[in-house]
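A single protein chain has been omitted from the complex, and every remaining protein chain is retained in its original position.
By written order: A and B. Residues from 1 in each chain.
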Amino acid sequence: MNALPLWLDAIIAALLVVGAAFALVGAYGLAKLGDFMKRLHGPTKATTLGVGCVLLASLLWFLGTPGTPHGREILIAAFLFVTAPVSGHLLVVAAMRMDQAARPAPTEGRSSTRSVPARDET
Amino acid sequence: MTALPLLLALPFVAALALAALPRLSRTAAALVAGAATLGGLALLGGMAGAVADGEVLRFKLDWLPSLGLAFSLRVDGLAWMFAAIVLGIGALVVLYARWYLADEDPPARFFAMLSLFMGAMLGVTLAGNLLLLVVFWELTSISSFLLIGFWHRRADARAGARMALTITGMGGLCLLAGVLLIGRIAGSFELDVVLAAGEAIRAHALYEPALALVLLGAFTKSAQFPFHSWLPHAMAAPTPVSAYLHSATMVKAGVFLIARLHPALAGSEAWFWMVVPVGLATLVVGAALALVQQDLKGLLAYSTISHLGLITLLFGLDTELAVVAGVFHILNHATFKASLFMAAGIIDHETGSRDFRRLNGLWKHMPVTGALAIVASLAMAGVPLLNGFLSKEMFLAETLATESHALMEFLVPAGALVAGIFAVAYSLRFVHDVFFNGEPVGLDRVPHEPPRFMRVPVEVLVVLCLVVGMFPQHTIGPLLALGVQGVLQGPAPEYKLAIWHGFNLPLALSAIGLVGGVALYFGLQRGINLHRIERASTGKRVFDALVRRLVDLARRVTRALENGSLQRYLLLLVLAAVVLGGAPLLEAGPGFGDPPGTPAGIAGWLALALLVAGVLAVLRWYRERLLAVIAVGVVGLAVSLLFVLLSAPDLALTQLLVEVASVLLILLALRFLPQQSPPERRRGRAWLHGVVAGAFGAGVATAVYAVLTRPTRSISDYFLRTTVPEGGGANAVNVIIVDYRGFDTLGEIAVFGIAGLLLHALLRGRAGVPGTLVPPQPARPAFLLQVSAQVLLPLAIAVSLYLFLRGHNAPGGGFIAGLVLALGVALQALAAGREALGAPDGRTWQAWIAWGLVVATLGGIGSFLFGHPFLTSSTPYVDLPLVGAVPFASATVFDTGVYLVVAGATLLMLAMLARVHAQAGDR
Partner (left out) sequence: MTAAVLPFVVGALALAMLLSLLRLLRGPGIADRVLALDTLYVCTLALLVVLGIQWRDGVYFEAALLIGLLGFIGTVALGRYVERGKVIG
């Protein structure tokens, strides 16, 4: 592995740090924000940007390495930019539907050992 | 020696050709089968000189050398003689069947089965390895089953076929066990070794069990008492089959085996006491029952049983002269009994009945057939100047010479005399009751002679009976000598083939038999009228009762185990795993090693945290299925990450894809379940489950830890060193999958395909149960999803092909690529509905599975072309743009099969689940 020029190394490091920071912030938002619609912002935007930066860093990093196909990072980024909005959109629709139809009870999702199941078919 | 495998291959080739051409006419089909038979006879004739000179012809091809299984053929005198019977009678039967079959019988199927049987029987006679012999032995049972059930619309044919298969099949299993014991004692399954190891075998502690097991095989096959009752019921078969299988060849396989293994097993007290009583009982019981049948073929069947008993008895007496008589009678019985069956078939064919009570006075209508049948019957009765007389005379002399316990010295000749009297009586009945004795009763048509060529085989056989009976020394003498040498594996004893031996005791017994038989028949006919006797077969009743018991028992066991409770199954499975896996672990200790650890790093700790959190979440949420699915998703992701950290990219890829596919499948399957599983009501059971699950987890953890701490460089170096030069691929995992362990993979994809088909069978025509979180909503078109899915499909296909093509050298391969393709298609279904999943009945994916298996198998066979064993890769590389060097290996063909099966089975499951889903939703 030949040493990278300093400026390239610096750019890669910067991209990695920025990318990781985006991802972290996005996840922090997911963990901390008050309700679902707010929480949705974190991962859908920040992580995509974060992953984008990381991919860019990788692209530059492997430019000098012979023997590995180049540009796969672009492919991954393309995939992600197609798929991430779709899943985000779908989750919004799902969450809205849940709101209208059957807003989960406060204990929903917790272990409900005491509640008697509505249908017992086994 | 290439003639030998060719000889064996001919009938199988004919069978395949006939099976492939189901529309052949009767004549054409008979010509194909006949050509194979005559070709075989010619090849066999070419070997005659060498075999007559005492040479043993051999051919050997290793099959599974590690198990001692070799494809070895061996022709000595006995094998040659038997092969001559199989092919000679076979040729006549083919000619006969050409005229016997009716217009509505599918001729190609009949002759295909007949050729299959002929090949199997030839295999039994020519096999030079005991295991190979057993393989062909089972094949005769199976082809006999098919032939007995040829008229499969008739209930009696089906029942008879089942009974024959059950009894001879169980005998075959006993034979296999016996052969395994013999092979262990002798140190080899090769016949040459076994035949030379007689002393060692007889002296061994396991000799008696081995002998008993082998004899069980022989006795069931040769319809010896008390296993005889399948043979009369096998008479539901078309008559050419009875003439061939159930008189001349297959039932002789048992006595052939006794003769074949004579040098290895005979010559002991145990042999005498196991064989002689059975033979004697069969001789007498068969003869007595033959007299009271009302069915032409039934009489012949019981007579065959009796004659087989006679031959068995002779081999049991275990003197060299008895062996001569036994071999001689095998030849004689084959000729006269086959001709009698054919005559019975002609009568049935031309009158439409086989019932003694209706058939009378046929002499006027079919004198030629009558004359032939009379000559053959006289041979069966043992009348002088016919072949049956000669061997019977030798038989009587041998029974008189029995040297054993005083009781046996009396019983054996006495039984022979009684059987002789009955034999004369039933032979007389066959003649008198059919051709004379009044007029036919209630026949649909006026009987007449059969077509010219249908009679030819009978004529040939009857002429043989006469010629052998009058000039034995010059006709049958050399063949008999060959057979005897083969049985004894040494020179034949002094014996004289002559009609006249002077006035002696055997001649007197013969005379008593003749007079007594005539008196018995006419006495019974006058006294009680044989036509009135109605009897059901005791053997059949006993057999049916036994089968019923067995089925009842099986039902009870099934009900006890399979009670419909999934918890119970899971408990039993896990418990079995704990016991089977835990026992050796406790016995030998886990064997932890002490290698230096690898630092986990941040990513390692992260994976661990995800894993633990995921597992705890599953435990907490296990009753709420949707949440559990999400938690299991976390576990799967963590496992994939672990595979990455442990440098297993192939596994990581597979795990990721399986994870996504499982989420889809489980979500589809959730439809069949209530949203929440009911709480466990019984405390005790919960504790039991907890303990078993804990033990299982502890066991797995121990095993994993042991594996992790043991030296890693055990066999991996070997694989890494050899995969490129031998497998032609740099990705050791893929090379192992498609080449080194290709056979395993073939089995695995077959299982996977079967799982898909099973799901199809279960869900076909079933509606789901409603049980969703949200009541099903009318689908709104999801444009965003549809557009993205459309964009992604070609990309997914491209990625899938890319992963497939480079899989031999880098992570990827058929399994992973197949999953990628399946998920790409599944995405279309998510976006656009189940129409994207092909035909609603899953036809498309069934075809994928089928073609995948075909391609994989062909890929395996392809390595034969390069002179390698099954599923060995052979690799020229082809350079493709973008992808790089692609192995144009036979392994790639195999991997294509894997690809098709994996994609097909996954999509079939999805399609079937989605179909039920959609149906339930629409309601």
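Keep in mind that, in the parts below, a contact is a pair of C-beta atoms (placed from the backbone, for glycine too) under 8 Å apart; a residue touches a chain by one contact, two chains touch by 3 or more.
Just so it is clear, the model here is predicted, and its values are computed rather than measured.
A.B. asks: Check each of B:142, B:663 or B:736 against the chain that is not shown and name the one that touches it.
C.D. replies: Looking across B:142, B:663 or B:736, the contact with the absent chain belongs to B:663.
A.B. asks: If you put the missing chain back, which residues of chain B would it touch?
C.D. replies: 601-603, 605-606, 609-610, 613, 617, 626-627, 629-631, 633-634, 637, 640-641, 644, 649, 652-653, 656-657, 659-660, 663-664, 667-668, 670-671, 772-777, 779, 785, 792, 795-796, 799, 803, 810-812, 820, 823-824, 826-827, 829-830, 833-834, 837, 910, 914, 917-918, 920-921
A.B. asks: In the full complex, which bits of chain A touch the chain not displayed? Write them out.
C.D. replies: 1, 4, 6, 9-10, 12-13, 16-17, 19-21, 23-24, 26-28, 30-31, 36, 39-40, 42-43, 47-48, 50-51, 54-55, 57-58, 61-62, 65, 68-69, 72-73, 75-77, 79-80, 83-84, 86-87, 90-91, 93-95, 97-98, 104, 106, 108-110
The criterion applied here is as follows: only the chains that are shown with their structure count from here on.
A.B. asks: Can you check how far apart chain A and chain B are, centre to centre, with Cα atoms defining each centre and the answer in Å?
C.D. replies: 57
A.B. asks: Which residues of chain B touch chain A in their complex?
C.D. replies: That would be residues 620-621, 623-624, 627, 673-679, 769, 771, 773-775, 777, 782, 784-785, 788, 791-792, 795 of chain B.
A.B. asks: Which part of chain A faces chain B closely enough to touch in the complex?
C.D. replies: It is residues 79, 82-83, 85-86, 89-90, 93, 97-98, 101-102, 109, 111-113, 117-122 of chain A that touch chain B.
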